[in-house]
Structures are given as C-alpha cells and as structure tokens.
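These notes concern the structure reproduced below.
As you look at this complex, bear in mind that one protein chain is not there, while each of the others sits in place.
Right after this comes chain A.
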Amino acid sequence: MRTTVGQATATPPRWCVHELFAEQAAARPGAVALEYGELKVSYRELDTRANQLAHLLREFGVRPGSAVGVCAVRGPEMVVALLAVLKAGGHYLPLDPEYPADRLAFMLADSGAELVLVQPEYADHPGLADRPTVLLAPDGAAAADRPTDAPASTATAADLAYVMYTSGSTGRPKAVGVTHRNVHQLVRRGRFADLDAGEVVLHVASLSFDAATFELWATLCSGARVAIMPAGIPSAAAVEAAIRAHGVTLVLLTAGLFQHVVRTRETAFATVRRVLVGGDVLAPTEARAVLAQGVELSNVYGPTETTVFCVVRRGVTEAETLGAVPIGTPVPDTTAAVLDQHGDPVPAGECGELVIGGPVVARGYLGRPALTAERFVPDPQAAEPGARRYRTGDLARRDADGTLHYVGRADQQVKILGHRVELGEIEAALGTHPEVRSAVVTVHRTPAGDKQLVGHVTVTEALGEPVGAPLRAYLRDRLPDYLVPTAWVRLDELPLTSNGKIDRAALPAPAPTATATDDARPAPDGPLEQAVAEVWQELLEVGAVAADDDFFELGGHSLLATQVVALLCERFPVELPVSAVFEHPTVTRLAAELLRALTDHVAQLSDTEVESMLTQVSEG
C-alpha cells in the first residue's frame, strides 16, 4: 500500500490521526472526550481548542516534517497540544518535565525540534533553554483569537506523528519515528480492542511511553472517552480511585504497575471490563486474581518500533497462567517470524529472534542510518515489494498452532517497571564520572521479588565511601530516574572471563544491607522516624530498618515510593510529593521532610482545627 511516486501528492483519505479524530468530533460534538478530575471536555471543545492552537503553530512555521516538543504532564492541555501539533502537520516529541535538563536538551537538539509547547510551570526548565516556546494555558489563551476551524491538512499518512526516545546501548538514546500510517494501523485497521464510543479508557501512561499512543488515539479516534489520571507516578490507590470515579472500562498497564496495583488493591480492576498488560512478563498470581473477578485479561507485546503492540493474547485463561502466559498472535495485517541467525524460520517449538512485519513497522531511528539499516531489514515474506520488517532482539518460540511465547532478550536490554533499559547506556553514563574507573550494571531481585538495577564499580579513592549516594546523585542529573541503579557494589577489580571479557555471572550480588539489629546503626527515633521505618518495613518486606538506611538501597523503586507517600498521607494529614522520597531517601531525612510538611499544614489551620486534630491524634 506504499504511495507510488507518481501519485505522491495524492493524500490518502482520513489516514492521519487528527483526521480520524475530526471524524469523531463531527459525528458526536457534544460527547465527552476527556475527563480530568471534575473537569469534562467535549469532542467539540477539544477539536476547537486544538484547531486554534494549530493555526498559531502554522504561524511559527510548523509543517510536515517539523518536530514540536511538548513539555507537559498528563491533563487536557497536553492532549490539546498533541492534537494541535498533528493538525498543524508536524509531529510531537514528548518532553517529560521530570527528566534532567541534559536529557531534554539532547532530545531537542537530536530531533531538530524548532519549537516547544510548554505548561507555564515548566517554562523555566533548564533543558528548554534557547528554544522558542509557546505557553499552554488552561484557558487556551495563547491562541484564543485564532480561527476555530481546522487548518487545511497538509500531512499524509507517510508523515511522522511522533518521535519517541528509547534507551540506547551505546549511551546515546535513539529516536523512533512513528508515522500516521503506523498509528492508523494500531487504532483503526488493527481494530484489536474493538473500542466503541461507550468505552472509558484510563490514561495512566507517561507520554514518553508509547502506551499513551493507545490510550489517547485509539480512544479519541473511536469516539470513546479518556479518563486522565493526575500527573506523576500513580499509586495503586489513585488508580483504583480513578477507575471508580470515571467508570473506566479498559486499562492498559505495564506488567510492573499491574502487579503492584493488584498486590496492593486486589479488587482495583473488578469493575473494569478489559485489562491489557504489556511491557514485561505478566505476573501469574496477580493475573489469576483478576481473572477470578471476571475481568477479560490480555497479554500484549510490542516494542516502540512496531507501534505500541503488535502481538496479543486476548482473553488469557486461568490454565495459561499456570506457566508463562503466551504473548499470542499478531494483530491483523501484521506478521511475526521467528528466525535463526541466517534469517531462516526455525521449526515450531524452537527459539529464535522475533521479527515483526507489516504496517505497524515504524520509519526507523531518526538520524541513525546504520542502526536503522541493521534493525529494519528487507522482508522477503511481505506481499508488498520493498517492505521492511523489524528485528526486535527478543527471543521467542512458536507453538504448532501459531501461538507465540516470549523467551527473553538476545542482548543486554532489560525491562524495569515497563521501561526499556539498555544497561550499556547506564554504564556509559557512569563512565563519564571522573572518579569511576569502570562500571557494569546488572539486574538483581529484591527480597520483595522486584527487579532492581545494581551498579558494580571500581572507583578512585577520591569518591569515598559509600559510593551509592554520590553516584546516584550524579546519574539523576543525567538520566531519567528509571535508569538510575538503586544498589551499588564497590569492587577492587571487575571479574574477567578467560578471554578477557567482563564476567557478568561472577559479579557479586549487593550485600544484604545492614539493619538496626546491627548495634552500631542508629535506630529510628521518635514517632515520625518510627512511622517512616514501619512503612518501609511493610513495603520492602525487610526486617528492622536503621535511621540512616537508604530506601533505594533496601530495594525501593518508584512505584514503592508512591506507596510510601500514600501510606504516610493516610497516617498524617499532609500532602507529600513522590519526589520527597527521591530527595530524602533515608528514614531520618524523610521524617524531617514529613515534619516540615506537618508544620506547614498546622500553620494553615485555625485554632479549632488544631484542637480537633490533636484530639484525633491522641485518640488514634
């Protein structure tokens, strides 16, 4: 179906994401498109505001081929911004405001983005320096005087819809370019999810994660409703509350978040019709719990390079959860080959590299010709001459009946909480620290069974002991949080194999962290430190916790940090951001932060409120 050269100016009808959306907006202008807390935005209102902003973007010169950064958190403004970029003919580049300045600056330079749409609170983000910005005001003020009708569509299905960065093994993140045709295939042609207009889909993914493509565009191009979770890493309680408040019927979650939510709130999904889980291996115990509640569960597989997901097991059965749950079969028009190292299909039951073909295959890695040529290769099985297929680097096997099973990775890529992590990227970043001689990063299981990144380093004496805190702080200025190791092992020398390569198998596991049973360690002191320590013990499934223990070195990660905050906010009348755990990772420091938040809270109360609070505390 490739556009032939002679007809290149002919626009295929309604293939672009914004055109599919506009069809729905015309068909059901009064229907609710977005819900965010108490706020509801209709299809007409979303369409109108995006049209106005698109006119403004055109004035800035946005056209097909233009990358436009969107630095915003989940919310209606973000959706307006994305849609406006597409309507103007450009493609969007998600810029997570939580990312370090270096990372955003790299993405802006690498993608060639000429303009950034930014929420006012992030306008001074150091990563955006020197780029022209347009502020996204909640009332659409920036473009309020622009025409409300859509600018003439200049983009075609072959143009990019968005660019998404994924971890790169050499230390440089790579930009996957995804076209309108790719998204069209996911949201309409594939018709996988049979979304109808009555559906309410939870938007819980970060925009830098391509699950958001499905949550937003599959929903809005089907006339259904998006229920937007508040910004930040969601806690299990917040996911459950949003599901109930908005009457959510469908959710797509990473395997890590799914497991976390079901463990914490077992019936969180009981009222949801369909749950899709992807990004990592589906946890069988939690899968069975959800199946017992009558929920339809799907296991979905797909890298960003094949547009969210391309292989699906819809309707996982309880019997399938007794072993590794299969990833299923390809979505319509998509092929999945399991190949040996010569590129030949392996027999049923044997393991090989999973290679995906069809219209879901993205354009490639922007600005990376060799890497693109290596991974996006000729597809000899395609009906369409000249078509390419994508070598996933994932190992899979196929049953005689065609069902695919995920086996593992062929390289050093791992998954942490649904994020793709190239260990080489973290090692490269560590290597730039002046006191680090050599570094290897591995994955370790914590006592609670979660995956944890471990940094094994040889360092100069100038770094001091322990090495974890300074190295973590160094990486947090350069990498997103999910790429920062939480446990550290200092070595005199890295173990080598007989042929001189680093022997990963011989690397020691992180030492079990010393705890308060160790007489030399300070015990938590006072009610706040004790409360923090109790919450950690419960969540981390560890014994006693010392006052100077570090949450992350005990196996904590971002999802557990949301639980720490949620549990402390249940005990104390405070609002604590999740970032408090990252910034104050020891018991003593987090308790001090808790005290500060409590003091702030009390200062705002009337005398009567203070008295009533003191009564509650003394009774509790």
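Throughout what follows, a contact is a pair of C-beta atoms (placed from the backbone, for glycine too) under 8 Å apart; a residue touches a chain by one contact, two chains touch by 3 or more; residues count from 1.
In the analysis below, contacts and distances are computed from a predicted model.
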Self-check item: Listed names "MbtH family protein", "Tripartite tricarboxylate transporter TctB family protein", "Thiol-disulfide oxidoreductase ResA" or "Cytochrome P450", matching UniProt entry of the absent chain
Solution: "MbtH family protein"
Quiz prompt | Candidate in contact with the missing chain, chosen from A:129, A:373, A:496 or A:509 | solution = A:373
Quiz item: Of A:318, A:411, A:477 or A:570, which sits in contact with the chain we cannot see?
Solution: A:411
Quiz item: Of A:159, A:215 or A:305, which sits in contact with the chain we cannot see?
Solution: A:159
Quiz item: Touching the left-out chain: which of A:388, A:420 or A:589?
Solution: A:388
Quiz item: Which positions on chain A touch the chain that was left off?
Solution: 2-5, 8-9, 63-65, 154, 156, 158-159, 341-343, 363-364, 366-367, 369-370, 372-374, 376-380, 382, 384-388, 393, 410-411
